[in-house]
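Missing here is one protein chain; the remaining ones are kept as they sit in the complex.
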Amino acid sequence: MAIMTTIGIWVAAFFTLCIFSFLYKDNPFYKFAEQVFVGLSAAYWLVYIIYSIMIPNLFAKLSSDFSGNLILLIPAALGVMMLMRIHPKTEWISRYPISIMIGTTAGISMLRYMKSDILQQVTATMINPFASGSVPVIIGNLLLIIGTICGVYFFYFSKKQEGISKWPSKVGIWFLMVSFGATFGYTVMARISLLIGRLEFLLGDWLHIIK
Amino acid sequence: MKKSLPLIFAFLVGFVVLLSEFIPHRPFNQIVSTLEGWFMIISGFAILLGQISLIRMNTYKIIHKVPNWQYNLAGLISFALMLSFGLLWGMRETPGILGHGEGITAWLGLKPFDYLFENAYLPLSATLFSLLAFFIASAAYRAFIIRGLESNLLMITAIIVIIGRTSIGTMLTGWLPESLSFWHIPNLADYIMEFPNTAAQRAILISAGLGIVGSSLRIILGIERTYLGGGK
Partner (left out) sequence: MKMNILIERRIIFTVLFIAVALPLIFPIGWKTEVSGYTQMVYDLIESTPDGKVGIISFDYDPSTMTELQPMGEAMIEHAFKRNQKVILTALWPMGVQMAEQALETVLKEYPDKKRGVDYVNLGYKVGGMVTIQAMGRSLSEVFPTDSRNTPYSEIPMLDGITRLRDIAWISSLSSGVPGLKEWMMVARDSHDVPVTGGCTAVSAPGFFPYVNEQRQLTGLLGGLKAASEYETLLGRLGSATAKMDSQSIAHLLILVFIALGNIKAYTTKRRKG
């Protein structure tokens, strides 16, 4: 077991270095590792779909109580119809399951986005900016209200924004720039974190330089 | 007919889902509940479709010996290995066709599927994304240049956030008295995130939300039909 664990770590280190080799230039090791990744990833999804969805939510229910779960034959049939997409001549059959999935998603998305991203967000902006006693918070609340309104105005593309009407749009851009700057800062943080994780593996688990 | 019937289905399904939100009683809630269950199963088949398509594409490249077909072969072999390990002995707590494979698990230290996951998939996935650290460093050097008011705003905010979200920010201005705590860099970074950033992101959310509501309505009403494929 210990030897297999060690071999496993060496395999992991090999694949890590294969990917890092791309930093020098594209090469056969990177291409090999990339394809292995695609293969493993696809098989992983498939195994989980079989063991987490197909078996417990479909086949196990049908095998334990077939007559009671007869209705499950409909999604099973729709699923098989989905697979017909593989062949150009039978592709049209897959439109039925797709239309049911798209219809369900559209209905649910419409309701959820309307509530969470529109109504709740508008409500969260309708605040009394002067409710707080602290000056920075009052300024912050004012920035929040002005920034949101001007930002939404900027995204209104149906009418050309010129003259005085271009100013709210300009303010909106300033707020967006501040947000993009913050996003860049956070992106730096995220990317560096990922690198730290890999170096920790190489220096720790593989080379044992760090504990 | 091949197109209009699916459009009618999409309309009916979408309409019932909408209706059940306002009339959360029988039969609407039951229909939607059934649809949700179906959705999961059909999604499973949709993913299966993706895998079949991938195998087909790889096999085609190998059979026709297109340039670099050897890499596709490596991909296909790793696919077959992972799939058979998973199906035979399962993963983690889940048993496979041959049960938990105690013998092979004792030898490897992990189930074969988990062994491949930990020692091949995990390092590959994590390292592929960690490459982005190098590219963002390169981008910071080459593209993050001051040009005007807007780029200045972007730059200043980025710098405050980059410093503020580390221990360096804490050390740099940690000595400031309580009355000036607003200017303490981590506090300043939090302030930016809480107010101006939230304002801009909220504007994006509201605008995108309106777009999603609009396109959902177009799908339900059958105006948007590109998802059916095949042009007009």
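What to note about this one:
Residue numbering begins at 1 within each chain, and the chains themselves are lettered A and B in the order written.
Simple rule for what comes next: a residue touches a chain if its C-beta (ideal position, glycine included) is under 8 Å from a C-beta of that chain, and two chains touch if they have at least 3 such contacts.
Just so it is clear, the structure is predicted and the values come from calculations on it, not from any experiment.
Among the residues A:Ala76, A:Leu142, A:Val171 or A:Ile192, only A:Ile192 touches the chain that is left out of the figure.
Think of the hidden chain as still there; on subunit A it touches residues 23-24, 44-45, 48-49, 52-53, 56-57, 60-61, 104-105, 108-109, 112-113, 115-116, 120-121, 123-124, 127, 179, 182-183, 186-200, 203-204, 209-210. In the full complex, subunit B touches the omitted chain through residues 29, 33, 36-37, 39-40, 43-44, 47, 91-95, 114, 117, 121-122, 125-126, 128-129, 133-134, 136-138, 140-146, 155, 158-159, 162-163, 165-168, 170-171, 186, 190, 193-194, 197-198, 201-202, 204-205.
Just so it is clear, only the chains that are shown with their structure count from here on.
Centres computed as Cα averages put subunit A at a distance of 2 Å from subunit B. Against subunit B, the residues of subunit A that register as touching in their complex are 1-2, 4-5, 8-9, 11-13, 15-16, 19-20, 22-23, 31-51, 53-54, 57-58, 71-72, 74-76, 78-80, 82-83, 85-86, 91-92, 95-111, 113-114, 116-118, 121-122, 124-125, 136, 140-141, 143-152, 154-155, 172-189, 191-192, 194-195, 197-198, 201.
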